[in-house]
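Left out: one protein chain. Kept in place: all the others.
Order of writing sets the chain letters: A, B and C. Residues in each chain are counted from 1.
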Amino acid sequence: MSAYNCFSDNFNKETFLSAIDARIKLVVVLVLIIMVLSYKGVMFPLSVAAFSLLLCLSMRVPVRVVALRAAQPLFIAAVILVLKTFFSGQEILFSLNLFGIGLSAHADGFMEGIQITSRIIGGVSLVVALGFATPFIEFVAALSWLKVPKAFIEIMMFAYRYLFLFLDDAHTIYNAQKNRLGYVGLRKGLHSFGVLTGSLVLRGFEQSQKTADAMVQRGYTGDMPILKGEPFRTAELAGAALIMIAGGITWMI
Amino acid sequence: MYSIVLVFIVLLVLPGSVFAMHISEGILPLNWAVLWFVLALPFVAAGIKRMKDLSKNDLSFKPLIGLMAAVVFVISLMPIPVPTAGTCSHPGGTAIPAILVGPFISVLITAVALLIQALFFAHGGLSTWGADIVSMGVVGAFTGYGIFKFLRRCNAGLGVSAFCAGLLSDWAIYLTTSVELASGIRGSEPFLPLLGKIVIAFVPTQLPLGIVEGAMTAGMVTLLYRRRADLLVKLGVIKQEQAGGTL
Amino acid sequence: MDDLMYSVRNLSYRYPDGTSALHDISLDVRKGEFIGLLGANGSGKTTLLKAMDKLLKGIEGEIYLAGIDITKLSPREIYRKVGLVFQNPDDQLFAPTLFEDVAFGPTNMGLGAQDVEGRVLHALKQVDLEGLEKKSVHNLSFGQRKRACIAGLLAMGHETLLLDEPTAGLDPMGEYRMMELLQKLNKENGVTVIMATHSVDLVPVFLDRLYILSKGHFSRGGTPEDVFNAPEDMANIKLRLPHIAELIYRLKHEDKLSFDRIPLTIGEARREILKSLETSLKGR
Partner (left out) sequence: MDDLMYSVRNLSYRYPDGTSALHDISLDVRKGEFIGLLGANGSGKTTLLKAMDKLLKGIEGEIYLAGIDITKLSPREIYRKVGLVFQNPDDQLFAPTLFEDVAFGPTNMGLGAQDVEGRVLHALKQVDLEGLEKKSVHNLSFGQRKRACIAGLLAMGHETLLLDEPTAGLDPMGEYRMMELLQKLNKENGVTVIMATHSVDLVPVFLDRLYILSKGHFSRGGTPEDVFNAPEDMANIKLRLPHIAELIYRLKHEDKLSFDRIPLTIGEARREILKSLETSLKGR
């Protein structure tokens, strides 16, 4: 199933990037995102995007997957660009006539659009690269180092473990229903969606009881143990600082 | 004006999936991103607190919430074909936990699902996480919960109440998303006309999608009622004397 | 050859997480054969069966079902011809009650209510689950759920069955009865059966031909006799001899009794032991 197949975690390969401390990766990405969002202009976000995409390629993530991942945000970016160019701004760049509807492109609108678009491209590529370079577990450890409440992290760990199961379930039930012509016609379709959702929720309930039993039996008393981070490695810290400084300089130019 | 809207709609709905309810990374400038975070945080914190209280005496409560988050995650990624727009879109799914475990915990559940989606699916984003929590979590959950409780108090049936909760929470989410989007990409434009354009652009997908979401929510509650009425009683969705009766 | 039910050509598959589960697998199954897939845990049996049911995306190589490339068949066309029983019953059962679950398939096939009921009751009887129709599938014991899965397919009357360890978790009698049932379907109704299994003791009694998987490769194939005739490298493929064969093997090699061949079933073993006895008596 496609949703499952393009999950980033599936593409974690053992690369130099996945070996880097997740805390460092997370902080670097957050800092770069803030720079991208606060930058006026397009150069910085686009160079960040180029940098992140290169990283993805170096991790041997299939280009198709990266494209798939970025497709939706890129599409939104395109729409915003068109919207901004044609429907806002004053300085007319050119006009065209589409099926009798007059449209004018505006230079200032276009500039604003480009600005937002580049922000999206930069931000999305950073997050995509982070997703591919960080196994879930290390991400969780990094969050806990960032003082995200433990209860939140626990919920996230449960969710992550079971969402694959439920994705499979949803897929199975959906196919079974389709085979039985469950989605022919509006009424039947709506009903089938209802049953599908209900079954998933029910499965969630029943599985959670079993999970709790299994956990109690192995010493669960209400708190999940979370991996403790190792001390930072100086080389990685230095590398991170270098990237952030380089980013900062590019940002200021 | 009308023609402008028309072109815009065509632009939006034609190629593949459109604006889902998620606001993707980078759309919001820093100031707005921060603002939505600040708005979202107290709700998430309240959700965590409430969950901690409830899980003190019930060791299976945290796993339950975690698994609900997984379920919401899956539901909010289900591609729903929207005939009027000729595309697929995703439901929000927040009304479901809102009815079952209350609005605050639902915000927490949504926040968790959104973070995983942002990181490993590039749906939504890190900097727009706050905004997405506010729309899909806070607004979605409180609308769904409020509507459901209100209708139940007016003696509406379980299915009907759930349907309306799902429908209205879906529409409320999309209104909020539109506001967030409009303010985020406004630039030098006036705010209200842009909001209008976005809202109208959403209509062909979101009107029918709301109905699907209503049907899902209603289907979920009726299925639970038929098969595990005891759970609904335990969660306080219905009262003991209502279990086993007719809808 | 047009009596081929399945023909798998150079099939390879890699899971999204990078695990390479099948390498260059080719196999042919003729109509009406009863085939076993054996192999260690994680050797790829389940993956192969799933690929044959077109449940995996992104396979390399080709799979032909009755001569037609399965990539050209819709799920509906496949499920009409082929039924797959999953290894874990919980992956398969989803309707609220046992009756509804088993009725699901026949209802899909567009049968009338009465027909459906007849089929469901018959199928439940075949797997010894009469009387539990109204029970929620979730509340069945593990072995009962396993039986329920099989009933769900029996009720549909497929011409080909793919079974992923159909007897795992069944009680000893149930295991035998299930194999007898499959044999009956195979012999009398001509159903082609392909099953993954770990029960080496049952294999020689029921199966026509075996394929042994090892780490995603075919390590060998043939009749049960062929396969169990090289006891030395069994350990590599995590197999062992059937107990009966093991006994005779030991009697032959350690106790130096004379046996012409290593029997695999109780019936054969009886004959061989009697024969060996005869020889000793004569030899005297």
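Definition applied: contacts are C-beta pairs under 8 Å (C-beta built on N, C-alpha and C of every residue); 3 or more make two chains touch, one makes a residue touch a chain.
Please read these numbers as outputs of a predicted model, since none were measured by experiment.
Contact with the chain not shown here comes from a single listed residue; of C:E130, C:D171 or C:D226, that residue is C:D171.
The chain omitted from view is touched by exactly one of A:A50, A:A107 or A:V216, namely A:V216. Even with one chain removed from view, chain A keeps its contact list with that chain: residues 9, 135-137, 157-158, 160-161, 164-165, 207, 210-211, 213-221, 225, 227-228.
Listed here are the chain C residues that touch the chain not shown: 15, 17, 19, 39-43, 46, 87-88, 90, 135-136, 139-144, 146-147, 165, 168-176, 198, 200-201, 234-235, 238-240, 242-244, 246-247, 250-251, 254-255, 257, 266, 269-270, 273-274, 277, 280-281, 284.
Basically, only the chains that are shown with their structure count from here on.
Centres computed as Cα averages put chain B at a distance of 45 Å from chain C.
One inter-chain figure worth recording: chain A and chain B are separated by 18 Å, centre to centre, where each centre is the mean of the chain's CA atoms. Shared contact sites, meaning residues of chain B that touch two or more other chains, fall at 227. Chain contacts: chain A has residues 7, 9, 169, 199 touching two or more partner chains.
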